[in-house]
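All protein chains but one are shown in place.
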Amino acid sequence: MSEHLITPEAVGAPTAHCASCPIYNSAQLVKLGIDITGYDYVVALAGNPNTGKSTVFNALTGLRQHTGNWSGKTVSRAEGGFRFRERRYKLLDLPGTYSLLSTSTDEEVARDFILFGRPDVTVVVVDATRLERNLNLALQVLAITERVVVALNLVDEARRHGIEVDARSLTRDLGVPVVPMAARRGEGVPELLAAVADVASGAYPTRPRRLPLRDPEIERAVAALTPQIEAAFPGLPNARWVALRLLDGDESIARAVADGTLGAAVAPPPLPVAA
Amino acid sequence: MTLADLPLGARAQVLALGGAGAERRRLLDLGILPGTVISVESRSPLGDPTAYRVRDTVIALRREQAARITVRSEI
Partner (left out) sequence: MSNPSAEQILADAARLRHTVGGSLHDSVTEAIYTDAAQIADRAVTRDGQRAAFSLDRAIDRVVTSPIWGFPIMVLMLMGVFWLTIAGANVPSAILGELLTGQLYAALHAGAAAVGAPAWLSGLLIDGVYLATAWVISVMLPPMAIFFPLFTLLEDLGYLPRVAFNLDRLFKGAGAHGKQSLSMMMGWGCNAAGVVATRIIDSPRERLIAIITNNFSICNGRWPTLILMGTVFIGATVAPGLASLVAAASVVTVTIIGIFTTLIVSAVLSRTMLKGEASTFSLELPPYRPPRVLQTIYTSLIDRTMIVLWRAVVMAAPAGAVIWLLSNITVGDASLAGHLVNFLEPLGWLLGLNGVILLAYIVAIPANEIIIPTILMLTLTLGRSQLAQAGVMLELEPGMIGTVLTELGGWTALTAVNLMLFSLLHNPCSTTILTIWKETKSLKWTALATLLPVALGVAVTFTTATIARLAGWV
């Protein structure tokens, strides 16, 4: 716990380009109004409303942002920073949403940030008392980015309600680290920091669960479209998800394909030496 | 019958979802799908909206939204 501090002082941009180098998209982040000067990694915080997302944010950053208890409370993104194992992390609180599919303003903000901002890690805060509903969002995030850590929050409250959640079973199913925590009491915070650091550095290679489609017609259409998208945007980590959005008639994704801005979702190939 | 017809405390299974566009999508994203079990939790003092428990979350819907959700009552 002693390692996480707010680091107001600015240092140079990420130093080395290597296998564990940051993937965040600084140009795009600047466009989204986020200053990443002095930070090594960018971490986004996603989750359903009322899952204790802001509490996790505060536990990580040490900030005392007031946490409200109603949907849509986090209207604008909150920003903070923390330091762990000699690395500086910028943390962004995304609006709480139930889904990323129905394009309300909140959902678009959250989705665009994960897609185009390419955070090094996206922490999905999941409410242990309402797992099924919360996994719905987690599965959607996994379709956009593989660099995910699931913060299984409110395990203390779940226990009070007679609910026990097996984090290892979840880790197996989701293919990403799942950290049980009670953020209000600070329980699980060191473990979450370690998991975030491991995913950011690549020490923990995630194997995210694929978005299930079930319907063979849809699966066929997605399979037909995905290679084309991959050809047009080489290295795109979420071509399958983009294909699905295009099939669903998502206009903002169609625009991003048409004008090439979807290219922002592609991480540059690792360079041996930085300029 | 529709969700709006259910009395306080009743449980029902969703059969179909009416409506269209963004509004319908919102209901789907809230986890209201055919087969979902919904229970009636509480009603506003003025009679509308009504709070329903859907997948362990309590969500308030106005009458006209609830009336677009066809359900089969369960005991």
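By written order: A and B. Residues from 1 in each chain.
Here is the rule we go by: contacts are C-beta pairs under 8 Å (C-beta built on N, C-alpha and C of every residue); 3 or more make two chains touch, one makes a residue touch a chain.
No experiment lies behind these values; they were computed from the predicted model shown.
*Asks:* Taking the full complex into account, find the residue in A:78, A:131 or A:148 that is in contact with the omitted chain.
*Replies:* Answering carefully, the residue with contact to the hidden chain is A:131.
*Asks:* Against the chain that's been left off, what residues of chain A make contact? List them.
*Replies:* 49-50, 64-72, 75-76, 99, 101, 104-106, 129, 131-133, 135-136, 138-140, 157, 161-167, 169-170, 173-174, 184, 209, 211-215, 217-218, 220-221, 224-225, 228-229, 231-233, 243-244, 246-249, 254, 257-260, 263
*Asks:* On chain B, what residues meet the omitted chain?
*Replies:* On the chain B side, contact with the omitted chain comes from 17, 23, 25-31, 33-34, 41-49, 51, 53, 56-62, 64-65.
Going forward, only the chains that are shown with their structure count from here on.
*Asks:* Taking each chain's centre as the mean of its CA atoms, how far is chain A from chain B in angstrom?
*Replies:* Taking the average C-alpha coordinate of chain A and of chain B, the gap between them is 31 Å.
*Asks:* Quick check: in the complex, which residue numbers of chain A touch chain B?
*Replies:* It is residues 98-99, 101-104, 129-130, 132-133, 136 of chain A that touch chain B.
*Asks:* For chain B, which residues count as touching chain A in their complex?
*Replies:* Residues 22, 25-26, 28-31, 55-57 of chain B touch chain A in their complex.
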